[in-house]
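Notes for the one structure printed next.
Note that one protein chain is taken out, while the other chains of the complex remain in position.
Letters A and B name the chains as they come in the text, with residue numbers starting at 1 for each one.
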Amino acid sequence: MGKVLRDLFRFNREFAAGVILLGFVVLIASLSFVSPYPPNDSFVVPPDLPPSWAHWLGTTSRGQDLFWLLTFAIRNTLLFGFTVAAISRVLSLVIGLVAGYAGGIVDRVLMSINDTFIVLPLFPILVLFYFVMRDKMSWILLALVMACLGWAYDARLIRSVAMGLRTREFTETSIFSGMKMRQILVQDHLPYVLPIVFSTTMNNINWSIGLEVTLSVLGFTDINTPTIGVLVYWANQHTAMVAGIWWWIAFPIGLVIVTFIGLFLLAVSMNEFIDPRSRLSRIG
Amino acid sequence: MTAPALSVTGLRAYYRTSHFGVEREVKAVDDIDFQVGVNEIYGIAGESSCGKSTLIKTIAAAIRPPLKVLAGSVVFNFGGRAVDVYRAGEREIDGIRWRHLSYIMQGSMNVLNPVRRVRNSFVDFAFRHIGRSTAEFTRVVVDHLKRLHLEPEVLDAYPHQLSGGMRQRVAIALATVCRPEFIIADEPTTALDVIVQKGVLAMIRDVQREIGSSLIFVTHDLAVHANLCHRLGIMYAGRLVEEGPTSEVFRQPLHPYTQHLVSSLPRIGDAEPKKGLEGAPPSLADPPSGCRFHPRCPVAMDVCRGNVPPMVTVAPGRRVACFVAAPESRP
Partner (left out) sequence: MSATLIEVAEVGRTYAMGGLFSRHRVRAVDSVSFAMETARPEIFTIIGESGSGKTTLARMILNMVAPTEGAIRFRGTDLSTIRGAEARLKFMRAVQPIFQNPFEAFNPLKRVDRYLFMTARRVAGLPEGEVEGAADTALRNVGLSLAEIRGRFPHELSGGQLQRVAIARALIPSPALIVADEPVSMIDASLRISVVNLLRRLRDEMGMSIIYITHDLATAYYISDRIIIMRKGQVVESGDARTVLDRPQHPYSIALKAAVLSPDGTNEKTEVTSHA
């Protein structure tokens, strides 16, 4: 694994750039653990200071140091994205592989559930969800709901690949070797859908972060947990753009864009590396 | 005696790939020399991954990276005009293709555009080469089809309305409508059923005879060679190991590899137990030293391990690369 990463880093410029960008973002997120200020305390520093040596990214109108606040925000945002992606990947993998392998009635039932989720309008449901939950809304809950809404497209994609794999002769050999369905799916088929899983993971993280930011900016999430979206929400509440506190909006958005680009580059390079065809030309 | 239609000299073509730091070199075609006469059918036989497809690509100037031609020359002679494929410019090669040199592949029925009538495929491929009025072009095409015993009505059909064998016949007609001097056929009958195969082979023979062109025919199926080719070259692991008139190669194979191939061919009416050959063809990424057949050869000697046997002429028209069959070639 170490060698693989080293080779990727050395021979794939997209991968190197993606790792550097994402590493930078993760570094900033991890600095939250050594923050001198708790994230929810306000008026601990003088408000509305532009970036300076004392406060690198300036301070907010609520008297928070923007740099340290941003470390918490990006940490929560990343955590949110990864949680949504992890849960929805498991869902789409299990449903896609099983539907593709089993075929027949199982496939039809799973795919009609799948198609229901595809046509559900996301945004109104999330807003509705906020109004139902109100104060009980937490980012974990939101992540769960978004994961449940975010697996359907990719499950269909995985199913189409799994259907092809089902008819390959090696699947028949595995059956006649006495392998159980679970083993065939995990050992034989999973490696072939991993490229899809990886690239869709990156897409899914991008999608969930984007949606979370959108919801937060509009105030439809738990506004007491700092995320990038919540930061922008508060900035809007304090009319930061009108008041000329541009740094309050510019830096969070800049950081989230860096995250998007990093994830995109990783998705592109991973896709090429994990592709079984390129894998085959490397082994041996 | 006229000049040969094709002379291949010292041809060497390797695949060079580099994937995330893993460098590979596959010696697919190594030091191959042969010539094809005018109006001759030259067969190339060999197993999968022995380099025969690579050889064909190299001859047809259809190489793309990672395949690279390292040495040698490929010279065609189109009615007195010599064309050296690797010296000629892009334009000259383009002008030769289809008009003078055409190519029939295993899947060549797929050259027919599935959503257009066969007639349009003929227009797409051949109109600019024949270069006359539409009416005259149609007449040329119809005449050609008739000579090949195909109904002109196929022109109005869509490819999916034709059977696999018929599509392959139309593809052959399409490849030969410009009456090329040289035709390269790469496993054109492999995917076909035996009854259909027989008809397609007869058609290839007819069209070659009618146009008087030279033909290189590649297949792993020796029975097809026996029924079609004037001369036969046997390839093993990227090299030519034996060459001679087809009937003589079958009657008296010289190279131990050819001997095995010929003697192990099953025939109807013959249930005598036959012996298999041990081992497997080597990987071209790491071929054995010396004669590439020596690890499997029943008569290998010490000299075979360290030295590459040269292709030498042992009788008129017969060449072999083997120290046993041609003792005078030993170092």
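The criterion applied here is as follows: contacts are C-beta pairs under 8 Å (C-beta built on N, C-alpha and C of every residue); 3 or more make two chains touch, one makes a residue touch a chain.
Predicted model only: the values in this text are computed from it and were never measured.
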| item | value |
| --- | --- |
| Selected residue (touches chain absent from view) among B:R64, B:R91 or B:R267 | B:R267 |
| Residue, one of A:S30, A:T173, A:N224 or A:T239, that touches the chain absent here | A:T173 |
| Identified contact with the non-displayed chain, of B:A88, B:A223 or B:V308 | B:A223 |
| Chain A residues touching the omitted chain (full complex) | 168-170, 172-174, 176-180, 187-188, 191-192, 276, 279-280, 283-284 |
| Sites on chain B contacted by the missing partner chain, in the whole complex | 1-5, 7, 34-41, 47-48, 193-195, 197-198, 201, 205, 208-209, 212, 220-224, 226-230, 246-247, 250, 257, 260-262, 264-271, 273-278, 280-281, 296, 317 |
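Rule of thumb we're sticking to: only the chains that are shown with their structure count from here on.
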| item | value |
| --- | --- |
| Between chain A and chain B, centroid-to-centroid distance (C-alpha), Å | 53 |
